[in-house]
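Shown here is a partial selection of chains from the complex, left in place.
Should a chain be cited, it is by its letter among A, B and C, assigned in written order, with residues numbered from 1 in that chain.
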Amino acid sequence: MKYLDEYRNPQAISKIADEIARTASRPWTIMEVCGGQTHAIVKFGLEQLLPDDLELVHGPGCPVCVTSLAVIDRALDLAARPEVIFCSFGDMLRVPGSSRDLLSVKATGGDVRAVYSPLQAVKIAEDNPGREVVFFAIGFETTAPANAMAACLARRRGLRNFSLLVSHFLVPPAIEAICTAPDCRVQGFLAAGHVCAIMGYRQYLPLAERFRIPIVVTGFEPLDILEGILLCVRQLEQGHYGVENQYVRTVQEAGNARARQMVEEVFDVDNQDWRGVGAIPDSGLRLRPAYSQFDARLRFPNETTPPADDSGCISGEIMQGRRKPAECPYFAGRCRPEHPLGAPMVSTEGACAAYYRYRKAEIVDEH
Amino acid sequence: MNTECPLPVFTDETVRVGHGSGGELSQRLISELIRPHFDNPWLRQAHDSATLCPGSERIVFTTDSFVVSPLFFPGGDIGELAVYGTVNDLAMSGAVPRFLSCSLILEEGLPMQTLDRALASMGRAARDTGVQLVTGDTKVVERGKGDGLYINTAGIGVLEHSEVIAPERIAPGDLILLSGDIGRHGMAVMATREGLEFESPLRSDCAPLAEPVLALLNAGITVHCLRDLTRGGLATALVELAESAGRELVVEEAAIPVSEPVQGACELLGLDPLYVANEGRFIAFVPADRAVEALAILQGTAVAADSRVIGSASTGHRPRVIMRNTIGSERLLDRLPGEQLPRIC
Amino acid sequence: MCLGIPGQIEQVTDSAPLERSGVVRFGGICKQVNLAYVPEAGVGDYVIVHVGFAISRVDEAEARRVFDYLAEIGDLEHELGPAAPPAQHKEKGAEQ
């Protein structure tokens, strides 16, 4: 496939990897913000191609991982209601709430459906006028235009049985929070290419400036990620701290005006709780008052009080690069891929799941 | 850091679709919940099929799926049924039941404890009847696409006797032996259904039938035909055999035992016990000159202790079943068009 | 975050402003995609698709840049003789 295969070319990759090794004269710690990049790093084993002392920290850039326990519990309540068809992206289905996940709700009778696109949820609402369709509108800036469109179409089409449970996150405030933390180890960032395809990257200039840290807008294929790392290492080696765009073929400085306009129309900025990280001011989106009829939170009475996250999961520490999965008391014990306690154990590329896979191979060996 | 798994699979509240995905959940379901109930060398091969040396050239092969609701009923459960049903089909060919396969279709949401109970019961039934469950399969279907648990078993038995046991061997003058009272399984299941609310001592007759059959064969009794009575009851079994054999069968209603609870429930609902399902009863066609001996042998086994002669194959060659009732008149038995439904009229 | 895959527009089937949509090819398969956010993209163009929406047109010229750069390094290496010894790879699994 064009624009995929050539960015996975072994010769090209090994050249860039060599160039990184040549360029890095001392240890660096770089955070790839985005879960999609983490995915590629784990799947292609990119860390094996990097110098030993170049550390990648897997950031909090996965909407599935950072959606707060209170919101997930809300989702579980809604999904269990007999009149509701609850639509969600597939990767959200296995994320644990306080006591269970969406798949368990489905198994005990909830009508939970995995959708590929928010437009499918709109269609399901049109096709089931006698049911309440709730769409779990999670995401970062990349997904916001799609979710906004769903709300916008629902309004234009006069749907009375469609609503969104919104859990939207904004990246720049999270970068700011990470940089502000007293024990921050991150020295450079790979910013999320697709977030910037929507938003552009002007927002990152003041951050780079303020924290004197290089930020490289980076794509998702192995060659992109390695090039992003190279650009970041170069800045670090040279003492620069600018914003660079590795992902030029997709990202323009100003982003996508139309998409941003739609997001503006439907959402406004709000404080947001990040699972494992905590509250970050102005780091989320909520529906504007004009769309309050589509707000699932308003449409359905709150049945439970938001729980404290007392699972003991230290995912926030892990996502901020402060601790390793093996330091978690539940790792490989109560928390396993088939019974995750926290989001990093859910997807194959989650930091905890990846560590678990390696550990298991070791342990089996010792038998 | 905890290295062993403190969470055995059965503490999952319910079956999830992932249990049928072939992934980790599937693997743990099979190794932790299913396999322990059936441990044997063939299963331990952990292959997708079993290699068998049944030690004979003539084997018997059969299958049945079990879809009973409720899964547990007075006198039995789906697990027992799934073993006995197939064991009985093998026995009806005169075979010694040896190997079973077990294929599960689980509905998402099934409590693991329910599955465990059913499997434990299967394991017990397999041990009791001396069959080995040697290969299996597990699928999970979405909620609303199953009824908790369906079980399929296929069975392999070995013919150790040269006797051919089949409908076409039914001969004029053969006596028809029935192994006990009828209708208990169907009524026990129906009595537990919503709305009927019987306070009832009805218990299914669910039982394995290889022992009495092999007792006959081992004693050298000529057995022309055997049939276990399942769906459709005694009447349907007789009609099917009359048709397959091309013979007229005559049975005496007075000779057919019906327990008091079955009679009571049938009267109340307007059902005919002749058409009610059984799971531990069979009929045997035996030449008249061996019938007394055969009856004594059957009566010597626990499961067929109540055996009696209920009729005979006549010399008529109209393939039909005549029922002589207690008051001296006759009626023809036929299949029911569909299932029996409670009547008001 | 945000699985986005490049595909080539084969057809534009609806051009109502919010519902502009078309058929996009991804390797061997095609799928109907919302094109409202890429008004500048037409048949033959590549777009990045996320949850059923095209979010950006792929710039073909910019896409070549990294390969040009790699060719440059290649030339450089050629001039400097064989490449430096490969970096010592680490194996995460063996670490713990």
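Definition applied: contacts are C-beta pairs under 8 Å (C-beta built on N, C-alpha and C of every residue); 3 or more make two chains touch, one makes a residue touch a chain.
Please read all numbers here as calculations on a predicted model, not as lab measurements.
Asks: How is the whole complex composed, chain label by chain label, with copy numbers?
Replies: A x2, B x2, C x2
To be clear about the criterion, only the chains that are shown with their structure count from here on.
Asks: Pick one for the touching-chains graph, please: line, ring, star, complete, other.
Replies: Line.
Asks: Could you say which chain's mean Cα position falls nearest to the mean Cα position of the entire protein shown?
Replies: Smallest offset from the overall C-alpha mean is found for A.
Asks: Roughly how many whole angstrom separate the Cα centroids of chain A and chain B?
Replies: 55
Asks: Which integer distance in Å separates the CA centroid of chain A from that of chain C?
Replies: 20
Asks: Could you say which residues in chain C touch two or more other chains, in rising order?
Replies: none
Asks: In chain A, what residues contact two or more other chains?
Replies: As it turns out, chain A has residues touching two or more other chains at 326.
Asks: What residues on chain C touch chain A, complex-wise?
Replies: For chain C paired with chain A, touching residues are 1-6, 8, 18-19, 26-27, 34, 36-39, 46, 48, 50-53, 55-56, 58-60, 62-63, 65-67, 70, 73-74, 83-84, 86-93, 96.
Asks: List the residues on chain A that touch chain B in their complex, please.
Replies: Touching chain B from chain A are residues 103-104, 106-109, 326, 328-334, 336-339, 363.
Asks: Going by the contact rule set out above, which residues of chain A touch chain C in the complex?
Replies: 1-4, 6, 12, 14-22, 34-36, 47-52, 61-63, 89, 116-120, 139-140, 142-143, 145-146, 149, 152-153, 156, 192-195, 197-198, 220, 223, 227, 248-252, 256, 258-259, 262, 326, 354-355, 358-359, 361-362
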